[in-house]
Structures are given as C-alpha cells and as structure tokens.
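For this depiction, one protein chain was excluded, whereas all remaining protein chains were kept in their positions.
Letters A and B mark the chains in the order given here, with residues in each chain numbered from 1 onward.
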Amino acid sequence: MTDQRPIAIDIRKVIKRFGDFTALKEVSLGIRDNEFFTLLGPSGCGKTTLLRMIAGFEDVTAGAIYLYDQEIARLPPNKRPINTVFQNYALFPTMSVLENVGFGLEMQGKSRAEASRRAGEMLELVQLTQFAHRKPSQLSGGQQQRVALARALAPQPRVLLLDEPLSALDMKLRKSMQIELKHIQRETGITFIFVTHDQEEALTMSDRIAVMSAGEVQQLGTAREIYEHPRNMFVADFIGDTNLLEVAVDRIEAGRATCHLGGGHELTCDAVDGVGIGARVHLSVRPERLFLSAEPEEAESLRARVVENIFIGTDITTILDLDEGPRFQVRASNSDRGNRRVFEPGQSAFVNMERGSARLLVD
Amino acid sequence: MQTGAARFDFPGFKLLTFLCLFILYAPLLVVTIYSFNDSRSITTWGGFSLRWYVDVFTGPDSAKFKSAAVNSFSIALIAATVATAIATSAALAMVRGGRFRLRTATFGVISLPILVPEIVTAVAMLIFFNAIGFTRGYMSILIAHIAFCIPFAYLPISARMQGIEGVYEQAAMDLYADRVQAFRRVLLPMMMPGIISGFLLAFIISLDDFIITNFVKGAGIETLPTAIFGSVKQGLRPNIMAISTMLLAFSTVIVTLSWLVSRIDRTK
Partner (left out) sequence: MAGGAASGGNATSDAYAPARGWLLLPAWLVLGIVVLAPIGLMLIYSFLTKEFRGGVIWEFSLEAYDQFFFDRGLFGDESPTIQWAYIQIFWRSIWQATLATLLCLLIGFPTAYFIATRPANQRTIWVFLITIPYWVNLLIRTVSMRFILRDQGPLNDLLQWVGVISEPLTIINTNLGVQIGLFYSYLPFMVLPLYAAIERYNFSLSEAAADLYAPRHKILTRIVLPAVKPGVIAGCILVFVPSLGSFLAPDLLGGARNFMIGSLIDEQFRGSAGNWPFGAAASMILLTLVLLVLMVLARQQARLEKGAS
C-alpha cells in the first residue's frame, strides 16, 4: 500500500570520492513522498555525506539525484527546494529568532513584512512566540532546536533534511523531541530524511530505515524488518543487542536449516538464500527471544551454566556459557513472569529459543 | 574554566606583576602629571596649569602641530580603511579559499611588514620611491602606511573568520541565499568584531609609526610622531608632554573601544 506513493528523492548510483577515499560506493535509494526516512549508521559510514549531497553541500562524483522528476545533483543548495536542520542548528547569531525563521522566505523574494508574518506563524507552531526577539544564544538547547526546525520548515520545502538534530539534547528532551518531530512530519506531510547514529532513535521514529556502513546501504526496510530480519552481520550487530554465533550448516530440508555450533550443539532455523549446506556463517538470535528453564522444554534446548545476572531496570540479562560452547546472553523482563526464569550464577539451566527467532546471516 | 588554577600560584608572582604594571605605567603617569606643570622648566614643579595645552593650540609651534595632526589622522583613517578592505578580502581567500599552492607564500608576504625589522622596510621603501622617481610627500607616506597596516588588520580578521564555522554560510545557502547574500547577511555581520578590531589596530599602528614615516616622508611634511621627534631632539619641552598626554588619552580611548567590541562579541 505504501508502495503506491511516488518517489520524492531518487538516488541513482551515486558515488562520492574525497581524493583516494571513497565515501560512498554506488548508492541507490528511493525515498517516498511523505515518508519519515532515516539514514542510520556509525560515524564515517557515509550517511552525512549522502545527506549533504541531497542538500547540495557536496558534489556527486558520479550518479544522479532526482527530486520527483527533476535532476538536482548539480544545482547549488539555494536552488533546491530542500531545507536542512543542522546538527548544531547553525542559527545565525547576529539575527533575532524571528529574523532567523524569516530568512529563507526573505531570500525567496518575499517582502520583509510578509517574511516576518510567516515566521511569526512558524514560531507559534513550535510554541516560541514569546522568544521572537531574542538572540539564539539566549535560548536553551531545546528551544534552539525548535527554532532551527521552524526556520527550515518556514519556506515549505518539499523535503526536510535533519542531520543528527537531537544529538546535542539530553536524554529526556531527546525522547520528547522524537515524538514531536514525528508528529510535525505527519502534520506537515513533508518528506523527512533523518540522519542518526542512534539505532533506538531510528527505530522509534522512522517509516523506513537505511542502515549504512562503509559507504554502502547494508539493509533497507521498516524498523521491524531490520530488527527482526537483519540481512547481515553488520546490521544484526549494529541494531540492538544480539547473540552472534558461528555455525556450520549441516542440512537443509523444507526451508529449514539444521546447523551445529561449538560443543556439538544443534539447532534449526529458517533457511536463507545464499547460505548452502556446509557453509560456515553466523547466526543471530536476540536475547529477549531466548528463555531459560530448569528442564529442557523442547528438543533443541541447550544446556548451559549461568555466569552472571545483570540487572538493568526493565530487564535482567543473564550471561551463560554453553557446555563447551559459546557464551550466550538471555534477557527476561523484570516482571513476575520473567523473574521466575532467572537462575543463580553457577546453576545449570537450559536455553530455549522461540521458534523463528534465530536468523542466518549472509556475511 | 581554570578551576583551582589559583592554587598553583606563586606568591612572588603577584609582586612581579605589580612591578611590571608599575614599570609600564610610571613613565606615562609622570609625563601626564608634568604636562599640567605650570613651570617653564621641566624639572621643577610650579603648580597645576593647563597652559601647555593652550600652548599646543595657540603657541609658536601650533601651526606645525596642527598640520602634523591633520596629516597623521587623515593618513591613519585612509590607510586603516584601505588596509582593512584589502585584509578582509585576503582573509576570505586564505580562510575560505581551500588549499592552494601559494598559500604559505601568500601568508609570508602578508606577514612581511611584521617579520621584517621596521628599519629594513623603511630603507627598502625609501630606495623604492627614489628609484621610481616618486616624489616623497603625503602620497608616499600614505602608500607605505597602507602596506604595513595590512598584516595588522589581517590578523584579527582572519582569526575571527577561522572561528566561524562554514556551516552558517551553508545554512544561508540552504535557505535560498546566493553567495553574495550569504556573505553580506551572514558572514559579514559575524566577522564584524574582527573587522572593527583589525581596523582599530591598523589605525593605531599607522598613527604611531615613526621609523618608516621618517624615511619616506620627504622634506616639508610632518606627521605627529616625526614632529614630536624633531622637537624632542631640540630638547624636551613641556608642550611636548601635553601633546603626548593627548595622544596617550586618544590611544587609551581606542583600546577601550576595541576592548568593548570584543566584549560584545563574547556575549554573542
């Protein structure tokens, strides 16, 4: 259903080199109209470079970028109907809040009066009307963030780019801004492209996420797809906590692969294209998809010894060593039901896996 | 953020600091006091009087000092203005112009008037004006002043520009400003404190210059420093102290202005 929407930003085989260093290796992505799209990855993965190329601050070495059906890769930033919320906001320190918000409108040729009227409306939207005549330096970080947002939205861009806009805020404020951003995106109907290295933030807000690493898109999908079905080791490891186990595939029958891991333990999981019999690959299983029991609950229960319990508030993580096998972590919620499944260090326990939760990774 | 730095203080250092300030200020204070001396002799105190200030404006030397002052201030104003414009333009290329081959060489040339001893610059300029047959006078002084004021204007301006991240201009262009608008509306206002202090520094440097001016000025034209030097050579008279005190007060006002500008900058 969502696939019916037109493509707002189409990135076609874009390559970016800085001298000898290749920042982006032929990236292609289609970002849909009215989508909250996130580029997620560790620092240096090329996500910010990609964003800056969409904004027009970097040229493309090769490839094309389309805004709807217009090629924009060679337009200067002031000729692109795309605005940016910068990481440290980049509010003009010599101008008042109102002048900041009205700047884009004024540059578009609106009269000063019209620009400041519209800027006033935008400030109302972000609830900063009473600060209109202050200088940006007189505002708190969260307020500056709203001004930056209002400034970028005021000229009604077709696409809004957000470069880690929440990274300078404290945890509490960040959480509430995440919700507010999502809300504003829904209300304005503008396509948002959001860059972050914070996977939790990405999962919270995005319609779709492109996980990037080493100048390439590793996986593209919804938050759930990426979390539940990571395509490769990088994605599995980068998003959330996981148990990454080295396994060898013994046989494949009816779409199920049977593998063994260190210590001779065996388990089965869904087969994946590109992983054949005899392959030595990694298997990912999320700690919250495992549970412990005193007696084996199914054929594939793995016998292990508890090393340590770590209390983290909402959950309890138990570290276990499989008999002659790898180390596991298992997470149980800090609830009556979850606490019944916690064992003391030194005790033996069986590790059980929810069906369909283990996933083979194409490295 | 130097919390606790005072604990690494040395008791003797405070005394030396006061000694340092005493050394720096005592001569200036003494001259200021003696400029109000009623006595014709510079040695004995004859009571408080403004007669030497009156003398500067109406005395036998007043015409000489007046024309010297007009020369000094007009040259300082023009030289500082032109040097500031040249320095701002150069700073844009040096700070915002990326890497280029002649960058180090260019920086060397800009710094020349600071690196080369003033007397050497003075000799070189004298030889230059002489060799091309340029009549030495007001114009030769002005040209020389523009040249040696450039680095003094350049340093605060480029320092200021280095402190301004490129992202502000990017934000302006992202908001549909063209290159010229981004410069005029965003970069220039942010650079203003640097430009003002560069201008003031150049102004003072020009106003104070003696050695180069003395070489390139030619006969029959004086600036305040060369006029004062000429008078001092004939003996220290109280009217010189009055002029000196006025110049001193003027410099103090300029420094204070420059200081206030930098304070405004800090609260940005």
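Note that a residue touches a chain if its C-beta (ideal position, glycine included) is under 8 Å from a C-beta of that chain, and two chains touch if they have at least 3 such contacts.
Given the structure is predicted, the values throughout are model-derived calculations rather than measurements.
**Student:** Kindly state which of the options B:A80, B:L126 or B:L155 is in contact with the chain not pictured.
**Tutor:** B:L126
**Student:** Considering the whole complex rather than only what is displayed, give the residues of chain B touching the chain that is not shown.
**Tutor:** On the side of chain B, residues 1-6, 8-10, 12-14, 16-17, 19-21, 23-28, 30-31, 34, 42-43, 85-87, 89-90, 92-100, 106, 109-110, 112-113, 115-121, 123-128, 130-131, 143-144, 146-148, 150, 154, 166, 169-170, 172-173, 179, 182, 204, 207-208, 210-211, 214-215, 225, 228-229, 232, 236, 240-241, 244, 247-248, 251-252, 254-255, 259, 263 touch the unshown chain.
The rule is short, and it goes like this: only the chains that are shown with their structure count from here on.
**Student:** Write out the stretch or stretches of chain A touching chain B in their complex.
**Tutor:** Chain A reaches chain B through residues 55-57, 76-78, 82-84, 86, 88, 90, 92-95, 103-104, 107-108, 135, 137, 151-152, 155.
**Student:** Using the touch definition up top, name the residues of chain B that touch chain A in the complex.
**Tutor:** 165, 167-168, 170-178, 181, 185-186, 189-190, 192, 267-268
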